[in-house]
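Right, chain A next:
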Amino acid sequence: MKVYYKTLKDLPREELFAPGHRMCAGCGAAIAMRWITKTIGPNAVIANATGCVEVTTTPYPETAWMHPYIHVAFENSAAVASGVEAAIKTLKKKGRWDAGDTKVVVIAGDGGTYDIGLQSLSGMLERRHGILYILYDNEAYMNTGIQRSGSTPKYAWTTTTPVGTALRGKVQWKKDIMGIVMAHRVPYAATASVAYILDMVNKIKTALDYTEEGPTFLHIFAPCVPGWRYPENKTVEIARLAVETGYFPLYEWDHGKLKLNPPSNNHLDKSKRKPLKEYLKLQGRFAHLTEQEIAEIEKELDAYWEYLGKLTQL
Partner candidate 1 sequence: MMQKTKLVEALTGNYAAAYAVKASDVDVIAVYPITPQTTIVEKLSEFVANGELNAELIHVESEHSALSAVVGASAAGARVFTATSSQGLELAHEILHIASAMRLPIVMAVPARALSAPISIHNDYGDVMNAKDTGWIIYIAASAQEVYDTIIQAYRVAETANLPAMVAYDGFLMSHTVEPVELNDEEEVRKFLPRPLRPYTLNPKRPVTMGPLASPDWYYEFKYQQATALREAYKVVKEVDALYGEKFGRSYGVVETYRMEDADYAIVTYGGAAYGNAKAAADMARERGIAAGVVRIRLYRPFPTMDVLRALEGVKAFAVLDRAIMFGSPAEGPLYKDIATVMFMHGVDKPAVNIIHGIGQRTMYVEDMYKIYTMLKERPSKEVVFMGVRI
Partner candidate 2 sequence: MGILEFRFHGRGGQGMVTAAQVLATAAILEGKYAQAFPEFGPERRGAPVKSYLRISDKPIYIREPVLHPDVVVVADQSLFQAENPLEGAKPTTILVVNGVYKAPQKTYYVDATSLAMKILGRPIVNTALIGAVVKATGVVTLHSVAEALKKYFTGRLYDLNIKLVETAFQETKEL
């Protein structure tokens, strides 16, 4: 990534995401939205998928958005953005675009990205549209009331993966969305966390700049207070622990090279990672986990780190 902001002092001061929206107190996605909007600057069009962010920020006749913003449906934000990008491109050519170098940014949740929106995302990536696609991942369908998604981790409680005697939370592992995106050979894709804002904003800016070459992708980890069942002041703490325990590594895929970012760059050595339990124990959705189940998750995580390690050797 290119470093646009060295310290917090360098960060953009102007707020481009209005308060008064209806996102939950302590919402991780709200922190992400605030920094996405500040970082992309005012000359951008935002296409948003249906989801928590969409419904809580646009209660007619009010909007929290200060950018030109469009929401169409759940599964098609990448397709809508493709149209916006194509329109700007051709209107520029024909001398009918008066806003200069306008960027196009998608904001979608995990449902709109991993599941129902995967096809339109893949199409957008394959066609090489100059669009920054930002996934805010809260690991379930929170807007409809906490149902499991392709992003929900194994054993996590949701309303559709209840903890019973036969099944104990979600049965399957979380989908590797970054792997899917990287397989499209995009110029740039990265993970980021609302606990590591400086890292996140530099990645947003880098990804935005690379849209000159083609599609870019950001996977932002955004804890959810009601969905993950934790006290609302713990959002950043949990997001930080996700990184420190190696559960959500920070890395970037820059033109075919994978690079781990601090602090994840030290975490290939397992002893440098905090015990996973510290992350899990703060969340009600994992309250039922046995030692054995935690060990199983840890094992899977170790395998994932081994895979990441190999990717860094590419």
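If you want to know what made the cut, all candidates are chains of the complex that A comes from, given by their letters.
Note that contacts are C-beta pairs under 8 Å (C-beta built on N, C-alpha and C of every residue); 3 or more make two chains touch, one makes a residue touch a chain; residues count from 1.
Worth saying up front: this structure is predicted, and the values here are computed from it rather than measured.
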Which numbered candidate, 1 or 2, lies in contact with chain A within the complex?
1
Under the definition above, what is the set of chain A residues touching candidate 1 in their complex?
42-45, 47, 54-55, 58-61, 63, 65-73, 75-76, 78-84, 86-91, 93-94, 96-99, 102, 119-120, 122-123, 126-127
